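The structure is given below, and queries will be raised subsequently.
Here the complex is missing one protein chain, while the rest keep their positions.
Showing chain A:
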Amino acid sequence: MSLFTVLLMGKSGSGKTSMRSIIFANYIARDTRRLGATIDVEHSHVRFLGNLVLNLWDCGGQDTFMENYFTSQRDNIFRNVEVLIYVFDVESRELEKDMHYYQSCLEAILQNSPDAKVFCLVHKMDLVQEDQRDLIFKEREEDLKRLSRPLSCTCFRTSIWDETLYKAWSSIVYQLIPNVQQLETNLRNFAQIIEADEVLLFERATFLVISHYQCKEQRDAHRFEKISNIIKQFKLSCSKLAASFQSMEVRNSNFAAFIDVFTSNTYVMVIMSDPSIPSAATLINIRNARKHFEKLERVDGPKHSLHMRMR
C-alpha cells in the first residue's frame, strides 16, 4: 500500500475545495456553488486503484491560515509531502501577493520535502475570453517556471466547467501510480491481441484516465479527458435516478466503442474500427482479460503474462 501526501494550496476562493469535490466526491460543477470557505485544513483519505492512498490536505487560503502554514505549522504541513498542487485564480487582482505565497510554499517544500513534485493549476480559465486563453496561460506558465527554480513545476490550465480539470488531475495522479509501466505494457498487449484501435483505463470512482494505448494518431489530443468528463457526468446523472451505470456500447459505421467495468478498481474503454469483429467477441475478450488485470492490482502480485485467445 502506497500512501502519498498531497498538499492542495492556493489563495482563498481560488477553487481548491471545488476541484477536490468534483474529482473525488462526485460533485458536478454546479454543486460547488454551495460550498463554504475551508477552515484551516480539511483532511481526506482517497483510496485509489486498491493499492494507492492519497492523503489529501485541502488548506484554507485565508491570509491568517497561510501565515500560519509558513510559521508555527510549517513542519507539520510541509514534511513528507509527495505532491504540492498550487492553485492560481486566473482572475486574481493580487498577482504579487499570490506569487509571494507561492514562493513561501516552495521555500518550505525545498526545506522539508525537496523531492516533492510541484504542479501549478491556472484555474477558472472559463472566465477568460476564449481567444485569450492560450496566450494568458503561456505567460503564466513562463512566469511560474522561472519563479520555481531550482524546483521544476508542471503547469496546467483548468476549469471546473470543462475537461481540462480531468487532464490536470489525471496527469498528477498518473505520476503516483506504483506499477504504471507494468499496467501500460499489459494494456498494450491486451489491445494488440484483440486488435483494438485504442484502449483506455479509468479509475473507477473518479474516472481519471490512468493508462491508455493507441495504435495510430487521432485528431483530438484532448479526447481522453473529454471522455472522463462526459462519462463521469453521465454516471452521476444515472445515480440521481437511482440507477447505477455499468456499461455502454456506442456504434456507427466507422467504429464501435465499449465502456465497461473492468477490475474492482477500474473501468475500460475499447475502441474497435474493424467492422468484421462482432460485439460479443470483444465483450468476451474484455471479460477474459479482467482476471489478469485484477491480479496486477493486488499489492505484491507476481508478474503475469497475458494469455488469451481470439475468438
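In the analysis below, contacts are C-beta pairs under 8 Å (C-beta built on N, C-alpha and C of every residue); 3 or more make two chains touch, one makes a residue touch a chain; residues count from 1.
What we mean here is this: contacts and distances are computed from a predicted model.
The complex includes a chain that is not drawn, and of the options "6-phosphofructo-2-kinase/fructose-2,6-biphosphatase 3", "Nitrogen permease regulator 2-like protein", "Proteasome subunit beta" or "Carbonic anhydrase" the UniProt name matching it is "Nitrogen permease regulator 2-like protein". For the chain left out of this panel, the touching residue among A:39, A:242 or A:280 is A:39.
Among A:68, A:158 or A:263, only A:68 touches the chain left out of the display. The omitted chain makes contact with chain A at the following residues, 13, 33-37, 39-40, 64-65, 68, 72-73.
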